[in-house]
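The structure appears below as structure tokens.
What you see is the complex with one protein chain gone and the rest in place.
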Amino acid sequence: MSEKEKASDQTEIYKPELFSTTPHPHLIAGRCKSCRKYTFPKYYACPFCFSDDLEDSPLSPTGILHSFTIVRRSFPAYPVPYGLGLVDFPEGVRVMAQIETDKPEELKLDMKMGITVGPIRKGKDGKDILSYKFRPLS
Amino acid sequence: MSEKEKASDQTEIYKPELFSTTPHPHLIAGRCKSCRKYTFPKYYACPFCFSDDLEDSPLSPTGILHSFTIVRRSFPAYPVPYGLGLVDFPEGVRVMAQIETDKPEELKLDMKMGITVGPIRKGKDGKDILSYKFRPLS
Amino acid sequence: MKDVYILGVGTTACGKFPEKGAHILGREAAWAAIKDAGIHPRKIEIAFCGHVYQGMGVGQRTLKEIGLVGQPTVNVEGACGSGTLAFWEAWRTIAYGQYDVALALGVENLSRILSGGPLPLEEDDIEVFMGMGMPSLYAMRAKRYMEEYGVTAEQLAKVVVKSRKHAALNPIAQFRKETTIEGVLKSPMIADPLTRDQCCPVGDASAAAVLCSGELVDKLATKKPIKVLGCVAQSGKYTSPTKLTCDPSENVSRTSGMAYEMAGLGPEDMDVAEIHDAFSIAEMIVCEALGFCEKGAGARLIDEERTSLGGDIVVNPSGGLLSRGHPVGATGLLQTAEIVWHLRGEAGKRQVEGAKVGIIETMGGAQPAMDGVTCVVSILGV
Partner (left out) sequence: MKDVYILGVGTTACGKFPEKGAHILGREAAWAAIKDAGIHPRKIEIAFCGHVYQGMGVGQRTLKEIGLVGQPTVNVEGACGSGTLAFWEAWRTIAYGQYDVALALGVENLSRILSGGPLPLEEDDIEVFMGMGMPSLYAMRAKRYMEEYGVTAEQLAKVVVKSRKHAALNPIAQFRKETTIEGVLKSPMIADPLTRDQCCPVGDASAAAVLCSGELVDKLATKKPIKVLGCVAQSGKYTSPTKLTCDPSENVSRTSGMAYEMAGLGPEDMDVAEIHDAFSIAEMIVCEALGFCEKGAGARLIDEERTSLGGDIVVNPSGGLLSRGHPVGATGLLQTAEIVWHLRGEAGKRQVEGAKVGIIETMGGAQPAMDGVTCVVSILGV
């Protein structure tokens, strides 16, 4: 639970530095100033060229669903069922996050996914912790 | 907390196999049937000759206090202060256990110590767990 | 590099033994391995203990129980590959000439810390905090694999059917009852498409091996010595971000490729294999990565019963992680013991007849940004 922050309304946000909702919801990756490649999240040194001169850089707002599952049994703080997916972004990174959807039966591999913000688990106080999630587009 | 057992009166006894109160309180060591040396507790193989033919064997009811301390800060389940000591038995083993005494200021190195049974810590239910302890003789 | 041989192996049974601490399980296996080797315990010059969740000084706490003190004892951890990482440590210590006799020990008591459900992972990993457990990670691998290669749920279930059939013949296995495709698919869904019976169980065990150098083997061996033909450990890579997270096969291919090269052998030379089938899908992916078949042909291997007892490359005669059990740190040495028994002809009713060469693959992997924490591959022969 390192690096998490509490927003002013007391809702706990996990990894606020990794996403933004303006002007539209998107993730924030790391980008190497030397070789220009992306990683998600930003590492301490670039795994491609070992430069340690990295910057924050937004990812495209949509990606492609590489794979997913509906989790029906999980750790105690995670109310089941929930969707979990891997999305490929055009910048060359693959990200894992939960999927927000009412119709899991409509999820399909290679479909287009967007970013949203929603509850990902319960905190120690029983309240929802929010962070970025995927949502199916179409 | 492995291998502990609950006595019929619901008092939890830690390592009941390592002591007895009859005919008088004493500890039960391991003894090698091959080289006749003692260890406390009984190991799986003799550290002196590597025989795995070992038997339970009572230690003398009294020993000599090699060293001790009064513990004033400890793990949460241990009410402080308490005495902790190392006692050398004539069979050639040195044992560590808590010391039951009202007068810790009368403890002295090399004094004679006996065995008693008393509370050593709290269990998860907040109740005392009992086991062997040392007590000063003099 | 010196030749290295296995003189003896020992294991406990696999199951739930919450009353037995790691040092209790561990001393049984270590002592059994020493007795199996038939050497005096004091011949052991260095020891390695692989485990994940058992705390501090586990090797020392365990070996003290059998009088093995003084020598260097190193506790090593490489997630689910911890046991074979301990084996690799013992092997390289002898192969490069530092010592001549080493003990590799693996131990885990999971039932003390876990009644069921997914293994606890590290919340410092973003993906774990996001709700990923090992079953859901493998479920996503399965989903993609099934789509790409046209594999069905029934084919996945057959891996478990085969596994239970083998385990029924293994006295130390945790699940010894045979099952059916329907039974596997009807068990509760954990993470689509993986049902409970397609996930390895929570369990406890220990296993150990005694290794020695080629220079001493004639002097020390009391049973047929088993030669370590190849032994390689490698961590996962972060080579191609578009392949991240979903596929452990790069790590397994790379590691086994290096082990084959060291042994001067290829997949076609393997008679028997113990591989890391933590989930049904894993057996297919790993069989491909080890070169037993083409990419995508893992399901056909099962359909054609080539990996079943009686087949040309028997995979997991022990029942594997799915049925013998997966006591994390012990797994790699349980696998190693199984291969040793086959090469000696001591595997009882599940004996792979005439087995001369066997391969062991263990995959420790809960590091989502890489394809695995640690992969260890050993090749043994007589």
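Each chain carries a letter (A, B and C) given by its place in the written order, and its residues are counted from 1.
As a working rule, a residue touches a chain if its C-beta (ideal position, glycine included) is under 8 Å from a C-beta of that chain, and two chains touch if they have at least 3 such contacts.
Computed from a predicted structure; not experimentally measured.
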item	value
Visible chains that the absent chain touches, using the contact criterion stated earlier	A, B, C
Option touching the unshown chain, where C:K43, C:K64 or C:R300 are the choices	C:K64
Residues belonging to subunit B that touch the chain removed from view	1-2, 14-15, 18, 38-39, 41, 47, 66-75, 78, 82, 84-86, 88, 92-94, 96-98, 109, 120-121, 131
Chain not shown, touching residues in subunit A	2-3, 43-48, 50, 52
Contact set of subunit C toward the excluded chain (per top definition)	21-23, 52-53, 55-57, 60-61, 64, 67, 69-79, 85, 88-89, 92-93, 96-98, 121-122, 124-125, 233-239, 254, 364, 366-367, 369-370, 373-374
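The rule is simple: only the chains that are shown with their structure count from here on.
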item	value
Highest C-beta pair count, chain pair	A-C
Cα-centroid distance, subunit A relative to subunit C, in whole angstrom	33
Distance between chain centroids, defined by C-alpha means - subunit A, subunit B (Å)	55
Touching two or more other chains - residues of subunit C	none
Sequence positions of subunit B contacting 2 or more other chains	none
